[in-house]
Structures are given as C-alpha cells and as structure tokens.
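Yeah, one chain of the complex is gone here, protein chain that is, but the others are all in their spots.
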Amino acid sequence: MATVGFIGLGNMGGPMASNLISAGHTVKVFDLVPELIQSVPGALAGTSALDAATDIDVFVSMLPAGHHVRGLYLGDGSEPGLLAHMSTDTLVIDCSTIDPASAQAVAAQAVEQGLAMLDAPVSGGTAGAQGGTLTFIVGGEEQALQQARPILEAMGSNIFHAGAAGAGQIAKICNNMLLAILMAGTAETLALGVDNGLDPGVLSEIMKVSSAGNWALNVYNPFPGVMPSAPASSGYKGGFLVDLMRKDLGLALQTAQATQSAIPLGSLAQNLYQLLSENHDAGGLDFSSIQYLYKPGLKNT
Amino acid sequence: MATVGFIGLGNMGGPMASNLISAGHTVKVFDLVPELIQSVPGALAGTSALDAATDIDVFVSMLPAGHHVRGLYLGDGSEPGLLAHMSTDTLVIDCSTIDPASAQAVAAQAVEQGLAMLDAPVSGGTAGAQGGTLTFIVGGEEQALQQARPILEAMGSNIFHAGAAGAGQIAKICNNMLLAILMAGTAETLALGVDNGLDPGVLSEIMKVSSAGNWALNVYNPFPGVMPSAPASSGYKGGFLVDLMRKDLGLALQTAQATQSAIPLGSLAQNLYQLLSENHDAGGLDFSSIQYLYKPGLKNT
Amino acid sequence: MATVGFIGLGNMGGPMASNLISAGHTVKVFDLVPELIQSVPGALAGTSALDAATDIDVFVSMLPAGHHVRGLYLGDGSEPGLLAHMSTDTLVIDCSTIDPASAQAVAAQAVEQGLAMLDAPVSGGTAGAQGGTLTFIVGGEEQALQQARPILEAMGSNIFHAGAAGAGQIAKICNNMLLAILMAGTAETLALGVDNGLDPGVLSEIMKVSSAGNWALNVYNPFPGVMPSAPASSGYKGGFLVDLMRKDLGLALQTAQATQSAIPLGSLAQNLYQLLSENHDAGGLDFSSIQYLYKPGLKNT
Partner (left out) sequence: MATVGFIGLGNMGGPMASNLISAGHTVKVFDLVPELIQSVPGALAGTSALDAATDIDVFVSMLPAGHHVRGLYLGDGSEPGLLAHMSTDTLVIDCSTIDPASAQAVAAQAVEQGLAMLDAPVSGGTAGAQGGTLTFIVGGEEQALQQARPILEAMGSNIFHAGAAGAGQIAKICNNMLLAILMAGTAETLALGVDNGLDPGVLSEIMKVSSAGNWALNVYNPFPGVMPSAPASSGYKGGFLVDLMRKDLGLALQTAQATQSAIPLGSLAQNLYQLLSENHDAGGLDFSSIQYLYKPGLKNT
C-alpha cells in the first residue's frame, strides 16, 4: 500500500480519493476550498498543496483546466511550483482533462526534475468516479504506468496506454470530439427520419445493427422515449453536460490549431453545441439534448 | 415456389436473380442490355419488361435511379407503364435505392391499380448480392411483407420493416447519411490524433471500446494499416465506392429538402465527399478514402 | 407597342403586368385564381392560358416553381402544353425563379417548336415589381434578348445577359446563394464582435470600408439599430423573406447536385436558415433575421 497525496476534491476528485482509501492506501488531501478537505472520510488533511506533496509515494491531481495544472506544478512566475519541491522518487499522476500542450510542458519539467509523470484523464463521469469504474487514458512512460497501475485500478476499471507524455490528453480529446460528432449526427439523422414519417425507435433499431451503428445511437439514444434509461427519456437531466462537452470541444479546437489540422466536422459539431446552448439555454442539460436544435418542438412535450 | 419476374440485371440484380433460382423459384428476366438477359444461368429470357411482368407471382426490379423506376412502372407520359398491365394478384418489390418521393408515387399508383407494392432497398453491396446475405429495408404493408419474405430471404439474411410505402428508402437514406458522417468523422479524428503524435492503431483500439465506438471505426477502419482486412489497407480498392456514397448523400439532401429539415453534418459530409472526389479523383475508390482529404500524404505511401 | 400575354398575377406578376400597360402595351392576362384576372386595371381578361397565349407578340409567365413552368409550357403528360399551340413568331419570356434544368428543358422544347424563349428571373422583390425597377438576369439568345428589351425595360431598370438558355436561372441562384453566405457571415461576425465588447455600429463602419465590405453589411445591416432603414431595425418585418431565401437555397443545392459541385459554405448557410426557421419560427421574417440564431436575446428587445 502506498502513501498518496491528492489535490482537487470536487465532484470527481473527492470520490476518487475515497476509493484510494477504501483500497487501503494512505491518502493526504488538499483543496483550495477548505470544506472539501474535510469531505473525504479517512483522509489526512493537508495544510497546503506542498504539504500534501511531501512524504508521499504517489501524487494525484484532479483540476479543472490547464492553467490550474500549470500553476500547481510550474508555479505562476513569481514563485516555483510543486515540481521544484517534490522528492524525485515520487510518481506524479495528473488526472485533469486539459490541453495537451500544458500536459507536455508540465511533464517536460517533471522529467527535468527527475520525476516520473503521467497524464491520465478519465472518462466515466461522476458515476464512474463514485463506483471506481473510471476509464483512464494514459500518456507517459510504460514503466511509470506499471508503477501507477495499483493506484489507477483502485479508482477505475479500464486503463489504456495512449503513448508518450500528453498522449492521454490527446486520445481523450479525440474520443470526445468524435463522440460529439456521433451524437449530433445521430440526433440529426433521427430528426430527418421522423420528419419524413419514420418512428424514431424503429429507425434506431434498423441503424443499430446496420452500418450506422455507433455508441450514441446504441447505448445513449438522444430521441426521447426510444431508450427509457437514456437521459433523453428523462428530460435530458444528468449525464454528461453540454457545458462539459463544450469544454472538451474547445480543447479539440486548440489541439487541432497546434498542428494546423483540418477538423471540419468537429468544428461544426462544436458550433452546433454553441448554438444549442445559446438558443436553448442547455448548458446544464445532458449533451444528447442536441436533439432540441433539430426538433425544438420536443421541448414542449 | 413462385414464378418471379426480374428487371435490372447489373452487378447487384444479376446475382440476386441467380439466388432466387438457386432457391428453387422460376425466374423470368429482362434488361435493356441484351447481353445481360443471357447472363443469368437457369433464367427464362423475357422479350420485354412487359413480358417479364406477365404470368408471374412476384415482380422484382433493381434499377439505378428514381426516374428509371418511375419510367418503368408509371410510363413516360406518352404511354403507360407496367403497373397498368400487371395482374392484380402480383406482388411488386422494387429493390432500387431511389428518392422516397418516387417510391411513394409509384406505390400510390400501384395501390390505385389494386397491386401490393414494397420498396425494399438493400445494403451489403455486390458481395452481399452474390452471397445472398443482403439486408433489406422495407417500406409498405405488413401483409405484403409477409408475402414477400420467402422471396427476400432467398436473396438476403436481414429484413427490416421500416414503415409504410417509401419508408424503406427513407430508412436506408438515413442510415447511409449517418454512415457518411461516421466515416468522415472517424477519418478526421484519426488524422487529428496522428498529427499530434498518436499511433492510429492505438488510438483506434482506445476509441473502439470507449464512447467514440462506431461501425466505421470498429469494422471498417479508414486509416491504412490499422485493419488489414479493410479497404484502407489495400489502397482503398473495392468496397462501397465514393460515387455510390455521393449518390446516397444526394438522396439525403433531396429528402431533407422535401421536409425542410436541417442536416448540417450530413450536408458537410456530402460536401467533403465532393471535395474528395474533385481533389483526389476518388470516385472509384472505397468511401473510406475520405482519409485522403485529411492526410493527402498517404497517397504516396 | 406590343400585344403581350401574361400568366401569373400574384404579388410580383400583377404589378409587372400593370407596368406593361402603363408603358402602352396591350396586355391579355390569365391566372388560375379568377379574382386575380380582374385585378389588373386596363388588362384584357383571358379565358384560359391558351387564350392569353393566342394572337400576341410576346408571352410572359411569372410562376412559383419549376413544375408549374413545365406544366404550363410542356403539359402534364396527358395533354400537351402551351408551346405546342403558340405561333412561331411569339417571343416567350419566363420570369419565374426555377431550377435551371426545368428552364433548359422548356427552352429546348421551345426551340424545337421554332419559338424564341428567354429565362429572365428577377430580383428586387415586390417593391421593384411595383416601381418598375426590377433587375432581370437573362438566359437565351442575344437576338431574342434584343427583341425583349422594350418589354423588360417597362418592368425593370437593370437587364443582364448571363448566357445561353437556363443561364439566367443559374446566375440568379449563384447570386442569392452568395448573398445568403454574406448575410449569415455578417450576422455571425457582428455577434462575435458584440460578444467581445464591440459596438455593432462601430464595427460595421470599420468593416464597411475595409476588406470585409459586402452588400449585406453595407446596405442591409442585420443588427438591430445599426441602420435605421434596414428591416433589422423594424423587427425584421417585410423585405426578402426567410422562406424565399430557403427556396432559392434549395435551388442552389439542386443546381450543385446536377454538376456534383462542392458548396460547403452555401450548404451550411442553407442549414443555418433551416435552423433559424425551426428554432425561431422565422419563415415570414426578413432574411436578415438570421441574426436571431446568433443572438437569440435580441428577440426580447
């Protein structure tokens, strides 16, 4: 069992830290919001980020955006960040979903300080965090990943090695961009069928087992009533929020800009989500509510 | 066993007629190209479309476009079409992929003449036609479909009932529009990953089992070398041609126009296929060659 | 002065016929709506389309869509159309905005009957029709256009010769597709500026005299309040309706399909207009109301 420092105790980080404790690890936590520090039963309360990063084997962070991760590890210009203070036998795992450039900048600095570092963004949402069934998509050295496995396995059920530093972020961003295309494309196609007189359930059944089969259609159908367990059938409540998809699509645009890659469909999907949000105030709804943009009349049903 | 009239003996229709014969049906064939009439072993050679439509139980047509189907069944204005001459106990099955409006116009006229008619476009390509493993997506009366099952089962392995007359066309068009979005979206996402240093095979493996999983990624990967059996790994030869996908996307646009439905992603996919065709002369390549538009350098490998 | 037959006396055709009379021509009119036949002071009331096409020098039609024009001139299959009955010294001018294929089919048949025919779609709206200031974009033989000039000049102030038969339709469709791109692009850019703190009027002034200057920005600003005389400043009332722009964009898609031309921006503009119409019930508003899609909050001001 390891001693783990853990920073970032929000909706995702809190349950993740709890699962580490349940698995028998010693966990020292810290968050800028004092209440959150007390919110993880069985955890040691760190007095600062630096305290949580001291006298530990593994350090885990779960933060909202790239500038938080840069600030934590690299400092803000006026004073150095955590990396400068950490013991070189510490394994650092950043589970935040951020831009690959930030992930790579932090990892490069870690290497310079003699530290092993992984970027390990997750999918699976708050349910996955609570159930310990998250998927980790990991970038970094194979050896560091081997070392990290017991830690990650306490929090998730799938671990993928995407490649070198930053590759975890890139792979997650790619996955979620394609997911946005699938979801919007599925919603658009179902609307086209319904407009032309088809039953959305019948059309879905046909396409699921044909060449249009895809995750959004098969397990997360966006048309209300087709799949009782899907958010679409409960007023698009819960699930994966439009605002989070917009964040990930923003990262996709940024990533494509870095390599001057053309992503016409990803860009259009991103803009459709912006239009959805603006025209239907849907930021807090599940991302399958893109169906509203194509069938606004569904809002009144 | 039934006596079947069969019109349209091209790459699809020829093998379909053969499979009817293999199943024990008597088949009377006709095509405007005389050589094709002789190309189906065991078939009776009709002397005209009308001859092939006379003294039969079931009539099957497999033609390129809506105006051919209208011309055959409704005539060309100067003289009436086949429907006017057919015995009212004949079951008519049009397997062509055409615009729903034409399918509905012909079916309406059939009903007026007292004939049962189904639109039953297929997917599965020439391999499916030869192997008798086509998928039929059927529009029309349930009772007519029950009557048609033995005939369709001789040519295919999946039969879906999409709804009333024309619904088969609409459902197939929806499926193929979404397929185009999946394929172009997958190619775009793989290119983004590769541009950012990921291995296309590793990225594919991750996304396949994550929320970006879809038919194009999972069974028809467009990136060369990822899936040895896919057209992408054999120079995009064979498979489902870009020109056929363009035809189906044209039908999707026409269908969306009829109901004034917004299909921004479908329209963009259609335009990406036009750009692919114009910029890479790719009309005769498999439709997964959309990868070229995102990674033109692959053409030289 | 000529004797003119005139078919189609709606919002556009009625005032056009009146202007011909004001210019001194003798005009025999017909419409399927009997009341309209009486609505043109000074006109001779035709008893049928054929009557209006008999004993005249010039025949003018102003109809809603391609199938009306085909039906009038070519007949409906069961009986021949007007062309078969017209005297060969009649000059035929169709002012309808229709698909180029229909215009070319009708013109080809006219030639076969020995008749000179022009397609001459108009722009300028009902105000232009009433004021006699329409723009005519003409396809057909130069000689026929010379003959038509006195007639067209009685109804409009600009006459362009776009090319051979059908070219008038194609040029008008091209113009209006680009106009839709200009309008949506201008609305999008103004919204981006405003979202980032700019004053829409100041931004407009800068762009008007810079490289972003365009007709939509310069004379028809879509942002409320920037240009007092524009429809945007009067609740998007009147002007050129969203539904008419959608019709023209539909013709653009059809025209691009005929030549398999890529029109990604035109297609996206078309879909944005569909989304506008569906999400804001804007079919009856001026087409500059595309601004609502980008700034839905403007609806409440």
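A, B and C label the chains in the order they appear, each numbered from 1.
We take it that contacts are C-beta pairs under 8 Å (C-beta built on N, C-alpha and C of every residue); 3 or more make two chains touch, one makes a residue touch a chain.
Remember, it's a predicted structure, so these values are computed and weren't measured experimentally.
Across the entire complex, the residue among C:G10, C:G71, C:G131 or C:G163 in touch with the chain not shown is C:G163.
From the set C:V4, C:A230, C:L272 or C:L285, the residue in touch with the chain omitted from the display is C:L272, counting the whole complex. Touch with the hidden chain on the side of chain B covers residues 264, 268, 275, 278-280, 293-296.
Listed for chain C, the residues touching the missing chain in the whole complex are 100, 123, 135, 137, 158, 160-164, 166-167, 170-171, 174-179, 181-182, 184-186, 188-193, 195-199, 202-203, 205-207, 209-217, 220, 252, 255-256, 258-259, 261-266, 268-269, 272, 293-294.
Touching the omitted chain from chain A are residues 75-78, 246, 250, 253-254, 257, 260-264, 267-268, 270-272, 274-275, 277-278.
Throughout what follows, only the chains that are shown with their structure count from here on.
Among the remaining chains, the Cα-based centre furthest from that of chain A is the centre of C.
Chain centres here are Cα means. That of chain A falls 39 Å from that of chain B. Here the spacing of chain A and chain C, counted between their Cα centres, is 51 Å. Annotation for chain A: residues touching 2 or more other chains are 264, 268, 293-294.
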